[in-house]
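Only a single protein chain was left out; the remaining protein chains are all shown in position.
== chain A ==
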Amino acid sequence: MPALYVMIPAALLLVGVAIYIFFWAVDSGQYDDLDGAAHSVLFDDHDPNHLAATDEADAPQQSPTDSPRA
């Protein structure tokens, strides 16, 4: 059982660290938007079709062709 004498303080230390990290995460706004992150994964910027379209659009750098909207 002597192992427990090391394991218990180690567990307490780990919990302390975990709570510290959790508080940091909450305060830095990691949990403010629970919807966005779930979706942003799905929009793959490396999709070949998308990249092709992007290159095409970047080649002649032109401003969007719309009429001036007052």
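Following the convention adopted for this analysis, contacts are C-beta pairs under 8 Å (C-beta built on N, C-alpha and C of every residue); 3 or more make two chains touch, one makes a residue touch a chain; residues count from 1.
Heads up, the rule we're going with is that contacts and distances are computed from a predicted model.
Entry comment: the absent subunit's protein name, as recorded by UniProt, is "Cu2+-exporting ATPase", drawn from "Heme exporter protein D", "Chemotaxis protein CheA", "Cu2+-exporting ATPase" or "Metal ABC transporter permease". By the touch criterion stated above, the residues of chain A touching the omitted chain are 1, 4, 8, 11-12, 15, 18-19, 22-23, 26-27, 31-36, 38-40, 42-43, 45, 47, 49-50, 53-58, 62, 64-70.
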